[in-house]
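Only a single protein chain was left out; the remaining protein chains are all shown in position.
Here is chain A:
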Amino acid sequence: MVSIAAEGVGVTLDARDVVRDVTVALAPGTLVGVLGPNGAGKSTLVRALLGLVPHAGRVTIDGEPRDALTRAERARRVAYLPQGQVLHWPLSVRRLVELGRLPHLAPFSRLSDADRRAIDRAMARADVAALAQRDATTLSGGERARVMLARALAVEAGALIVDEPLASLDPAHQIEGMELLRAEADAGALVVAVLHDLTLATRFCDRVLVLADGALATDGAPRHVLTPALLAEVYGITAWFGEGLVVPTGRVR
């Protein structure tokens, strides 16, 4: 069970305020979608939560200041799948998923049986066990996304932050990916996912944070806060709303 809280988090890159004064408390067992147009600061916000970018304000993990935790402790509590995760060497799928156990290894020790079981579990949950021996650089887009997710799941952290995990996936794989994140949240994890698909966010997320120009435009249950007025203001679009559906239909002139 891991909770993450941000207090007045702001990021300035090249004299531009990319994230401004974001205050949120994220509770365990919830699937939180981070929405907003391109350049709204979604990725930068999650990177700030992780401490990957210098920022103003405070971030606490389980009530403790993040920076008071050791790097390994932070890595054990919060797993992260960056946007467009690249793989620089042609590792086997299994070897790649093993990297997720790095924060758990004591100096000079090898993978324990417990580590191997965690790897098996992660690969089973992401449904990549059959790919174990494949070269991870030669997978299809869908396989690759699942393998990368398995790598993040292998950390078995209480919180999982994923940045556009569904990019370049077909509809079936998108739903599969969301179901997986949903299952993680239902099992007690805090899952924070940067997303673009409004319908998937509406259907699967407990809560969405909508960013506009670096600031939090709204924060709440998707069915509640994703309103025509908000979409017009934040994205500049009109949309058709159905039962669990938000379909963009045009641009606001």
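The rule we apply is simple: a residue touches a chain if its C-beta (ideal position, glycine included) is under 8 Å from a C-beta of that chain, and two chains touch if they have at least 3 such contacts; residues count from 1.
Keep in mind that, in the parts below, contacts and distances are computed from a predicted model.
Look at the chain that isn't drawn here: its UniProt entry, checked against "Bifunctional protein PyrR", "Transketolase", "NADH-quinone oxidoreductase subunit M" or "Iron ABC transporter permease", names it "Iron ABC transporter permease". The hidden chain makes contact, of the residues A:A68, A:L111 or A:A221, with A:L111. The hidden chain makes contact, of the residues A:T12, A:T30, A:T60 or A:S92, with A:S92.
Take chain A: the residues that touch the chain left off the picture are 1, 47, 50-52, 70-72, 74-76, 78-80, 82, 85-92, 94-96, 98-103, 105, 108, 110-111, 116-121, 123-125, 129, 132-133, 151, 155-156, 158, 184, 187-189.
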